[in-house]
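Every protein chain of the complex appears in place save one, which is left out.
Now for subunit A:
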């Protein structure tokens, strides 16, 4: 039984231009390791949306990735404001993003739905005032 490979990224909360660096790194790591193209695509898109959310909503956060022969597992943790109504936040088109975020091409209310869409398993926990944890798994 081989040990899972673990990757960890810190997403700074104040720099929108750098959002996406972690998912780009993951994508190229997965390519180099020979993961299937469709799994790479799903994982990197889901993580990219997650990274954008960490920057625009949570003031940054941590990403923990675990790679095994069975799955690409990604956990996103933040200590941001949390999500009061997860059901509402999961609806396509619902967004609390500012006009400034929208002018940057995001905040269309597709972030969380996209993360779920591209994950085979998706779990979200959030406490208002304490933060949000999201687990996204792409199965191989």
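A few remarks follow.
Rule of thumb we're sticking to: a residue touches a chain if its C-beta (ideal position, glycine included) is under 8 Å from a C-beta of that chain, and two chains touch if they have at least 3 such contacts; residues count from 1.
Please note the rule applied: contacts and distances are computed from a predicted model.
For the chain that does not appear here, its UniProt entry gives the protein name "DRTGG domain-containing protein", which is one of "DRTGG domain-containing protein", "Ribose transport system permease protein RbsC", "Multidrug ABC transporter ATP-binding protein" or "Paraquat-inducible protein A". Across A:13, A:80, A:111 or A:131, the single residue that touches the chain missing here is A:111. Only one of A:44, A:119 or A:137 touches the chain withheld from this view, namely A:44.
Although one chain is hidden here, its contacts on subunit A can still be listed: residues 16-17, 19-20, 23-24, 27, 41, 44-45, 48-49, 52, 104-111, 113-114, 117.
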